[in-house]
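Just one protein chain is left out here, and the rest sit where they should.
Order of writing sets the labels: A, B, C and D. Residues in every chain begin at 1.
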Amino acid sequence: MNSIFLLLNILPILFLYQFGGDLHVSFSLTKDFTLSLIQTPLGTFFAYLSLISFLLVTVSQKSKKLSCNYYALQLLLSFAMLIIVLAGDFITFFIGWEIMTWSSYFIISKSNNIDIKSLQKYILFSLASAFSLIAAIVISYSFANSFDFATISASFKSMPFDIQLTLIILFSLSFFTKAGVIGLHYWVVDTYSKAPDLFSSILSAVMSKMGIYGLFLIYGNIVGYQELKIMFGTILNGTDFGYTLAWIGVATSIIATFKAITQDEVKRLLAYSSIAQLGYIIAVIGFGTTYGVAGALYHTLIHTIIKLLLFINVAAIIAQTGKNRFSELGGLIYRTPVSFVMLLIGIIGLAGMPPLGGFASKFMMYNAAINTKFALILIGMLFSGAASFLYCYKLVYGIYLGHPTSKGLETQKEVPLSYLIPQIILALLLVLTGAFPGAFVKVINPILTQFSLKALPYDGVGIMDSAVGNFNGLFIMSAFVAFFVLILLLISRIKSKAKNNINRFDISYCGEVPSKDTSLHYGFGFGTELHRIKFVNAILKRSTATFYDALALQTKRSSELLSRMYYGNIHNTMIIILLFFSALFFIGVNS
Amino acid sequence: MSLGYYFLLPVIFSFLTPYFKKLGSFTLRGSSILLSFILFVQSIAYTTMKLPQISQFSIKPPLGIAFVLDGYSLLFLLIFTFSAVIVSFYMLWYFKVNPKRDEARFYVFFNMLIAGSIGMILSCDIFNLYIFFEIVGICSYTLSAYNKDKLGLESGIKYLIIGSIASIFIVFAIMLIYLQIGTVNLGLIAQRFHEIDPKISVLIVLMLFIGFGTKAELFPMNFWAPDIYQGSISSVNGLFSSVVAKAYLFVFFHLFYLFGLSSKYMLFVMVIGAITFLVSEFTALNQTNVKRLFAYSTLGQLGILFMALSTNSSETVSGALFHLTSHSISKLLIFLALGILIHHLKSTKISIFGDFKSRFLTIIFAIGFLSILGIPPFSGFVGKILILKGFALSHNYSAIAFILLVSIVEAVYFFRLTAMMLDKKGTKRVVHVGFINYILLCVLAALIVIFGLFPSLLIHYTDLAANALINPTDYLKFALGVGL
Amino acid sequence: MSLKKTLPIKHIVLSILSSALLLSLLGLLMQVKTDLHKSVGDIFLNLNMQTATANAVTSVVTFFRGIDTVGEVTVLFLATSGVALMLSTSQRTYAKIIKQDSFILNVGSRLLLSVIILFGAYIIIHGHLSPGGGFQGGVVIATAFLLLFLANPNMDLNHSILTLGESLSGSAYVLVAIIGLFKVNMLLGNFLPHPVSEIGNLISGGIIPVIYVIVGIKVGSEMAVIVEYFVKEEHEKEIENA
Amino acid sequence: MLDFFNSTQSIHAIIIVGSMALFFIGFYGIATQKNLVKVLVSFDIMESALFLFFIGLHYKVGLVAPIVDDKTKTFTGMVDPVPQAMILTTIVIGLAILALGLSFGIEYYKLTGRNDISKMNELRD
Partner (left out) sequence: MIGLLILFTFLSIIIVALGAILSKDITQSVMLFMGVGLGSVVLFFIFQAPDVALTEAVIGTGLSTAVFLLGIRHTSQEEVES
């Protein structure tokens, strides 16, 4: 069953590749709705991104026995994302958007630890984002008299300022909800953590990128960065609009990072981390400079690869051990060494350390901040980047290092091959993007020209250069590999006698001998005492949940109030009808 | 092939039912299905002919009564006859499963309900309209009290009293019209309506508004509606929400545009529609009885239709009519599936959505819910987007914001039901959907999807209907008997 | 008449409201002139000569606005079957109660029965000449049955004849309407010869008297059924507490 | 002095006042009465008030009933027959509604033993 759907996933990739960039299909639904698909560079970038990740996830789902309609829904989801990304007009975009929503809703509802409350959270936020999207589409239709991107962007300049503002706000709101910006992320954590294990990788890696694609579409194509600059004016060296967006992004990443550190559940930590990483992208997307857009695009690619890698890895561990909390996991390095190496590579990429691709995208984003002289934004990004290293370490330490907390962990076998292959491929991708950052420039340039921004200078596949300077990825990678191999030889030369006769429990020098089953796995809890820091404590205590729960409570209370009118006494209903008649009569007669 | 058959054939059928009953229940059920099928085929035949069609009774229209079929009534004719065919097939299953002694009488009231509603949309004489109003009234009082238990009887009594109040106001309005204009023919009334002394015309409009508004379940006057839905059986609920409520809506807006009231009262009707939508969606949130929940959702959708139909722009009206058709089909689908569910699980609490295990019913309910909410691949989406597009073109942004916000509230309870259906925990009883129902629900679901993917078929008819509604010039020409 | 009941505030408020409505409506209705347009009635009066029926109201009811009466007959039929649906208990066993029916009442009612039925038949048949017609005559015949039931509650109406009368006359009415379509190319058209000269005597006015006779039979049998259900129902109650 | 009352003007005034008063008595009856039978009675009173109002306003002094017999040869100088035809149908409809309502009331009384419409509230959330 899995192999059939594997082939079905490859099909669109070949189909897209065969078109090579000039696909133009239009199908008229009714006289004034023509659905059209156009292949823009931005669209192809995101299309390949989503299709390849779907392929890898389907490979990883080989070992799980999944029912046929699960795969069908997943295929429908990938088809919907393809429509979104290749849409030429807003109606196709919206149709793809809604099909994506409800097909993912049905997939999530298949997981066995999902409950109705988080399902409701997911669908209501997605519908809210979809409805604000349709509102914006319809308002823009009223001015452009067509749903097509080109006509709308042409007539955007002629719209009055307040309409332009409402359109931008509505579009950004709907895409922020999908990307999980801090105020609207109430649904993200629950859905990612409770969705079926492997599907949450798609959720966080690909579906949130649809929000990013939407933002690019609106700011780049429809409104255009120049128009934004004219509309909102400039500050320091960047646009005012970019500055506000940057603050939103930075706030998201800082708060999400600190929330991530304190999580005990593995998938919740990953969910918060994906919010944080998206916070970076959103911070940079609004700058409207070449480096801003390039940094955002690069980080989108890197984040997708890393999140796929991490989620598949974690899903494999959960499937293998059945436990998803740091307090229950630990010491798996001996049992599943390959997954440990994969996770390690993922962590290095996530934290943005030099040899791997993570550093290249962070480098580009910091350049964008420097270029537009938004100093505070740069400090914020650096601060949350550094803080993100904490939860990366927690992820590695909690699962693989430290002491196994329960007996079962010691007899774990290595994760089945079907999980490992995609992880290996993703790790290789990370290494490649780290070694050859320049290659990515060739991918980004057509998109920059589409947004009518200055193209990045391309000098050599290994070199990524920016306004402030450049670095030679290839050189760093080869130096790192050489250095790494050297140390490896050194360690293996020394007969490591120490490993086998050290007994995990031989720590009697402090006078107490721990019994066999006490767990010595303490390292993962270091997030808990973050509360003592006043600033972090303020973040951790306050949460948007209270606001949304209060909102839900108010609607419930008002609905009870209103339903008290319908308590079924026909006598009073008659009196109300007669009173309504007399009221209208008196108003009507003497008006 | 004349329009009179829509009323006369069911009348003959209901007079001859005692003899059909004597020939055995097979002939009874077969003849009822055959009757609704013939009328459906006849309406399809009318789609090919040039509109408007007329069939006169005894003398030419301005003096006599005539049935006039224009684009607007053709759309409703198709909806009514289609729902009649579907429900008559459904009743085969219903009476096989719980046989009732006076089944023949159900068919009498069922066919006369459809004939009355068709009469209401075809008749071009206001007093004749009142007669059909009463026929539909009596049939719906008895149908809602059909299974003679305490709930059914209570809903019958409530419906009867409210219906009689509505008919009092309508009779008073007809009398005032006759006093002022001297005729009951709709064409002449439409022509001379502006000559009436303004105070009296306000009174007439108010009386007609209260009369038809109460029956079409507008806000301050629809406190009785959920009780009726709770008291009657599900297939009758399906009929109420897709046929009867739509007939009253038809007449409300037929007179609204014929008498040229849209300039003065457009805002008033739109606000009333908006309040109905808001109140019924919010009350639907904390319902525990399933039938009451779907009753409030029907009231809500009627609220949207009132908002959209009252605007004078043919864009929005054609969108509203599209939404109306898709709402009729999906509400029929939901109520029929609900009937099966309630029959098997013997309770009407909301929790039954969590206690049944049938993949087919889950898909059917999911399609119905998504179509009513207006989610893309289904017909509800096209309807909703046409309405929003219409409102946008007339720069009425507050209406757009209002509809979208309240439909999020509507999404809450629909998706709560979907989540309960998809929830795998808890003991589940397998629900066996009969063979007939399987086909019926498939046909309805297929229709929803087809209108969602290829709406151009239906949009042709809704545009025709919208133009015929907004400027009824050729309807007036036929109603006045010019050139007959 | 016990009128001295304590009127709660709700009643007082409602009475004030309805009287206020009354006054403002009267103010409105008084100064409105009613003969704005020549009413369609005068046209019907002139047209009436051709239909050769003496009673203009009958010709309007059955011919000019014929579909109203078809609707009317179906409303009555629906009400009857509604009442039958409601009041027909499955076990229609009515134990013969031992109350010995008084002889005088029986004989008197039989005597009166024939007079009432004759009077009813007269009203039906002369519908198009003198006031009255199908509805009024049918109900008069029904009151004759009511009289019989009051005199002797154990009486059973022969249901087969009543349903036969009801359904045949109903379908006959619709057939007359449809024959009109084929013969005169107008639903409910007057296809029987109705020369103007015959205006006064019995056989005049084409299908109008035929329609009214059919309606008379139908309404008579239906009302008899309604009356029987209401009377019989009451009978059952007495057995319980007898 | 007596013929002041015979003019059509004053007759119409009396009719309007009288029938509207009757109408609002029925109006008050429906608004206050709780017993099903009383409600149906006030419903019928409102209906008869409307009939009187309608037929009354079409009567003018000197017009004759619209029936031709050997005395009045032609259909001239007669009251308008159309309102009478309409009222005739509405009376019969009123009876139909009444009979139906009473049968519902009887069955409901058999099941619950009460006739008070304000107490009927099994049907609620």
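Here, contacts are C-beta pairs under 8 Å (C-beta built on N, C-alpha and C of every residue); 3 or more make two chains touch, one makes a residue touch a chain.
Remember, it's a predicted structure, so these values are computed and weren't measured experimentally.
Among the displayed chains, contact with the absent chain in the complete complex occurs for C, D. Which of C:Ala54, C:Val140 or C:Leu162 touches the hidden chain is settled by the complete complex: it is C:Val140. Seen from chain C, the chain kept out of the figure touches residues 1-3, 5, 55, 57-58, 123, 131-133, 135-136, 139-140, 142-143, 146, 223, 226-227, 230-231, 233-234, 237. The chain not shown here touches chain D at positions 2, 4-7, 10-11, 14-15, 17-19, 21-22, 25-26, 28-29, 32-38, 40-42, 44-45, 48, 51-52, 55-56, 58-59, 61, 63-65, 67, 79, 84, 87-88, 91-92, 94-95, 98-99, 102-103, 105-106, 109-110, 115-116.
The rule is simple: only the chains that are shown with their structure count from here on.
Set side by side, C-D and A-D show the greater C-beta contact count at C-D. Residues of chain B in contact with at least two other chains: 127, 131, 134, 138, 141-142, 145, 148, 157-158, 161, 165, 178-179, 184, 199, 203, 226-227, 286-287.
Contacts with at least two other chains are made by residues 563, 566, 568, 570, 572, 574-575, 578, 585, 589 of chain A.
Listed in rising order, the residues of chain D touching chain A in the complex are 27, 30-31, 34, 117-118, 120-125.
Those residues of chain C lying in contact with chain D across their complex are 10-11, 14-15, 18-19, 21-22, 25-26, 29-30, 34, 39-42, 44-46, 48-49, 54-57, 59-61, 64-65, 68-69, 71-72, 75-76, 78-80, 82-83, 86-87, 129-131, 135, 199-200, 226, 229-230, 233. Put simply, chain A touches chain D in their complex at residues 563, 566-572, 574-575, 578.
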